[in-house]
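Please read through the structure below; I'll follow up with questions.
Excluded from the complex is one protein chain; the other protein chains are retained at their positions.
The chains carry the letters A and B, assigned in the order they are written, with residues numbered from 1 in each.
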Amino acid sequence: MKIEISIDQVKDASQPSRESGSTGIESISGVATLTEAVEGDLSFLGSAKHKGDLESTLASVIFVPQDTHISPKENQLFLYTENPSMSLAKVCEIVASEMWIQRPAGVHPSAHVSEDAEVDPTAYIGPNCVLDNRVQVGPNVQLSAGVCIGEGVEIGECSTIATNVTIVRDSVIGKRVQIHPGVVIGSDGFGYEPTPTGIYKIPQVGNVEIGDDVEIGANTTIDRGRLNATRIGFGTKIDNQVQIGHNVQIGNCCILCAQVGIAGSTIIEDFVVMGGRSGASGHIKIEKGAQLAGCAVAFSNLEAGGKYGGSPAMNLMTFQRITAITQRLPEMFKRIRKLESALKDS
Amino acid sequence: MKIEISIDQVKDASQPSRESGSTGIESISGVATLTEAVEGDLSFLGSAKHKGDLESTLASVIFVPQDTHISPKENQLFLYTENPSMSLAKVCEIVASEMWIQRPAGVHPSAHVSEDAEVDPTAYIGPNCVLDNRVQVGPNVQLSAGVCIGEGVEIGECSTIATNVTIVRDSVIGKRVQIHPGVVIGSDGFGYEPTPTGIYKIPQVGNVEIGDDVEIGANTTIDRGRLNATRIGFGTKIDNQVQIGHNVQIGNCCILCAQVGIAGSTIIEDFVVMGGRSGASGHIKIEKGAQLAGCAVAFSNLEAGGKYGGSPAMNLMTFQRITAITQRLPEMFKRIRKLESALKDS
Partner (left out) sequence: MKIEISIDQVKDASQPSRESGSTGIESISGVATLTEAVEGDLSFLGSAKHKGDLESTLASVIFVPQDTHISPKENQLFLYTENPSMSLAKVCEIVASEMWIQRPAGVHPSAHVSEDAEVDPTAYIGPNCVLDNRVQVGPNVQLSAGVCIGEGVEIGECSTIATNVTIVRDSVIGKRVQIHPGVVIGSDGFGYEPTPTGIYKIPQVGNVEIGDDVEIGANTTIDRGRLNATRIGFGTKIDNQVQIGHNVQIGNCCILCAQVGIAGSTIIEDFVVMGGRSGASGHIKIEKGAQLAGCAVAFSNLEAGGKYGGSPAMNLMTFQRITAITQRLPEMFKRIRKLESALKDS
């Protein structure tokens, strides 16, 4: 992506405490990591372990930490900030705002919008979208191509929904929600009752409620509740290929990394962080601020603020100790055998 | 979802053995869990551990177990049944039947149906559907928007296929099959042969056969066989984000929870239950009625009726014992060290 952002804009966005060196260019023409940067690029030193890359980088402008001792090369400008990664992110906001331009308001002629759907005149409804009866689309909502919205769904203002997303009937989507491609919200929960005449499907007549400022990654699935709502609290961020079962209640400002799975009726309280492919079995509670390491799976309640690893999930430090010690099991067996024969001889 | 179902209809659907209390209302206006219910709602006591909720609930009508000793409050009606959860499900069937109204027969004008496809006149083909050559769609089939059906696919009567599903050529779908959004059936199996000149792709010329009364959850993927069919037996229920490799043979009335993965050519016999994110490696057999706990992964054959846990999967009780004992490994090491020094001293 070729860009053009003036050095002044860069400084405005990042507010560096000081600078050193100078560069002949007036604008940056790209953003890149230190190793991939070419002349004209803006980059950043994110962690001390990449200091070597700082010396060899071709980047013209670089955000560096306050305590950086290396000096810029010729034609290189260092900008000193508290958090170089964040400073770069602030500049990238300008890039992103040019990449993801709001589509002009209106309904694409190939979209199929029910007559009694209510679409705010500032919303954009893309090609081949299908909006069923009683759908409500708020101001400045953007629906990309192929989005299917079921009966009675409400979408709050400024939400953006990417291509080929399905939102099944009665779901309620908050404001400024970002939903990535292929997501399915509101499909039936997985509820059955074995009976003498076969497996009976329990009707799933609840819905899904997504809070404000939630982000949902590509191909994630969130099932509707059996009776009430499956809920995702405001500010929660969900990565790709996450599965959330029916009746699950997720609090505010949680982080769920890719491939997480949460079985039915489980409660995830506010500020919980779930690492990649971690999970929770059904009908349990993960209390406020608990953190699960990647691949950790909770099979029972987890305490507030705790850090957990392993499957079944246990205290993270215990898990790490046990993981280390497990490697010594063959040795342990040998030592037991030695003890046994020593005792026999004694 | 606001509903209106008369108390008489509720009783008709659930056939309570007896009742106590009375409520002024003539119809219920919602269904809800005990804790979320408001006045006018129908609820149920599913398990004894929620008895406290029964005392504080605002629900007007409640299914309770036969042996319930608590009495209804004023304006509250208890209906006593063998299985309150099931009784509620029966009432929810009425709700569901109003939610998921059959679309009127016909082909939406935006659908692209090949001239030599055969669509039963009672079927509904939604917006933007694409039906290729020789597709056969049976009576009362419902295809939602954006469904893509490949050449020669057959879909049995009364099956419903949700939005943005793909069924690749030659697949055969039974009767009353329910397929949720984003499912992919019949994509190529993953078969390669390393050769001196690169990775050779083995053509995948089989298909997929789905039995009657199967349900398939959102974003699940089922690959076509290499030569013959990948098969799912009748009555089997599959949750979201399940992956089924090529040539897999799944029996009848199995239950596969979310994120299950089954590698190629494995045989899953009838009545097998696979918990969330459990799995099976390729070319093995899981015998009739075996059950895998959540996250258990079979790397070799499992016996009929057995219960399994862990990865690699082992007898569930053994797994639980080992899991418990593993936590004591640090202690075990200490005890060995003590023994060693005691022996040295002795």
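As a working rule, contacts are C-beta pairs under 8 Å (C-beta built on N, C-alpha and C of every residue); 3 or more make two chains touch, one makes a residue touch a chain.
All of these numbers come straight from a predicted model, not from anything done at the bench.
Enquirer: Out of B:D41, B:E154, B:D170 or B:D239, point to the residue that touches the absent chain in the complete complex.
Expert: B:D170
Enquirer: Where the complex has a chain not shown, which of B:G46, B:G126 or B:G261 is the residue touching it?
Expert: B:G261
Enquirer: Have a look at A:A117, A:C257 or A:V272 and name the one touching the chain we're not showing.
Expert: A:C257
Enquirer: If the missing chain were put back, which residues of chain B would it touch?
Expert: With respect to the unshown chain, the touching residues of chain B are 110, 112, 128, 130, 146, 148, 164, 166, 168-170, 182, 184, 187-188, 190, 192-193, 198-207, 219, 221, 223, 226-228, 241, 243, 245, 259, 261, 263, 279, 281-282, 297, 299, 311-312, 314, 318, 321-322, 325-326, 328-329, 332, 335-336, 339, 342-343, 346.
Enquirer: Pick out the residues on chain A that sit against the missing chain.
Expert: Looking at chain A, the ones touching the missing chain are residues 1, 31-33, 36, 83, 85-86, 88-89, 92-93, 95-96, 99, 108, 110, 126-128, 144-146, 162-164, 178, 180-182, 213, 215, 217-219, 235, 237, 239-241, 253, 255, 257-259, 276-277, 294-295, 323, 326-327, 329-330, 332-333, 336, 339-340, 343, 346.
We take it that only the chains that are shown with their structure count from here on.
Enquirer: State, to the nearest whole Å, the distance from the C-alpha centre of chain A to the C-alpha centre of chain B.
Expert: From the centre of chain A to the centre of chain B is 26 Å.
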